[in-house]
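Removed: one protein chain of the complex. Kept in place: all other protein chains.
And then chain A:
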Amino acid sequence: MSKRKVKETHMPVGECISQVQMILRERFCHQRLPEKPVGMESQHKHLLELLRRTAVHGESNSVLIVGPRGSGKTMLLNCVLRELLEVKDVNKNVLPVHLNGLLQTDDRIALKEITRQLNLENVVGDKVFGSFAENLAFLLEALKKGDRSSSRPVLFILDEFDLFAHHKNQTLLYNLLDVSQSAQAPVAVIGLTCRLDVLELLEKRVKSRFSHRQIHLLSSLSFIQYLDNVRSQLSLPQDFPDTKFYDEWNDSIKTLCEDQLVVDVLQSHYNSSKDFRSLQLLLMLALSRVSASKPAIKPTDLLEASRVCMVDSKANILHGLSILELCLIIAMKHLNDIYEGEPFNFQMVHNEFKKFLQRKSHSIHNFDKPVVIKAFEHLQQLELIKSMDSSTAKIQKEYQLMKLLLDHSQIMEALQKYPQCPTDVKQWAMSAFG
């Protein structure tokens, strides 16, 4: 039972699979950095050079890394930091301070966090400072080395940089960038943001102190590089203990990536978004089907995973509605068609529904008005319809104007998949006018 203690190059399948899962999950769940970030060589070099100038030569700098969600900004920064901190004297001197716009929602909280991360809580003690600038200057002064000649370089890393721009007066940003411009201490301010228009958010005095250096991470992978990336993400590293399994696995991945079905699936994903995060989501879903009795990823797994990723969630919700609620939605669709998207109220919908019941229906029972109101309210709870005005004027609930948040095609598709839908309801939905 304790085979794992014995050094063998051959492990049982289950153990291998568990190792594979561990390695690949670490990659996909963002806990392990890749050795080299893919497709960002020039940005990597640029950032590394910049930070090295601060850390080694004591030059102050500020830079913004801009890119859409999931394009690898944090990954790039962490790779650069890892490479930078490998040098011994840099490691001893440099102080990284990580701030996040989601957590530090206030400048006061941000300042406390900076104090804490610089380990200067004891030094500050109970001092009361007049302004933010004084406080920051005190902190930087305290970092000066013994011979008072130079201060230790500090790297301020601001995640969700655009959220800091919403603070009052943008004091934190102003002061940090001010320090980076004046020659007080070697400071590097690195901002990461997903908004391309982040500079518009900055006040004039803050913007003028910023060096306007931006590193853009707009993924420029071609499809071939994308496929290569998939292959390398799924392959096992060299140091896998079981060599036979390692070869088998990597071969299977290679054939997988050449399969036409897989290429089509990846092409459709590539067309919708090129970023790494959605790719990792897809691969994670495919990986979850790997088990000891099925120790390889098949093309159908990827197909299934892609289907799960691209499903329309509203269609899933429509599948579970009752017949009465579905009829109400069809009535609303007809009202939207006739009145071209004007908002409607419950009375109008009920009127349409009653017209259908009188003229065409055989299978739907004539429900009382309160029961229909309850179904209507359920739809409101599911947020499939929304009230138009949130004014405080008292309007009776049947006369409140609402809007339908579903598309014509979504409703028709959902009807096709609806289990045991009565034919007269279907025909009503497809007819042109109520």
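As a working rule, a residue touches a chain if its C-beta (ideal position, glycine included) is under 8 Å from a C-beta of that chain, and two chains touch if they have at least 3 such contacts; residues count from 1.
Heads up, the rule we're going with is that contacts and distances are computed from a predicted model.
J.: Report the protein name recorded by UniProt for the chain absent from the figure; options are "Origin recognition complex subunit 5", "TBC1 domain family, member 19", "Sestrin-1" or "TRANSPORT INHIBITOR RESPONSE 1-like".
T.: The UniProt record for the chain left out of view names it "Origin recognition complex subunit 5".
J.: Based on the whole complex, identify which of A:H57, A:K127 or A:H365 touches the chain you can't see.
T.: Answering carefully, the residue with contact to the hidden chain is A:H365.
J.: Name, in rising order, the residues on chain A that touch the hidden chain in the full complex.
T.: Residues of chain A in contact with the hidden chain: 1-4, 12-15, 17-18, 21-22, 25-26, 28-31, 68-70, 74, 100-106, 109, 113, 116, 162-163, 194-195, 277-278, 281, 284-285, 288-294, 308-309, 311, 313-314, 316-317, 319-324, 345, 347-348, 351, 364-365, 367-368, 370-371, 374-375, 378, 381-383, 393-396, 398-399, 419-420.
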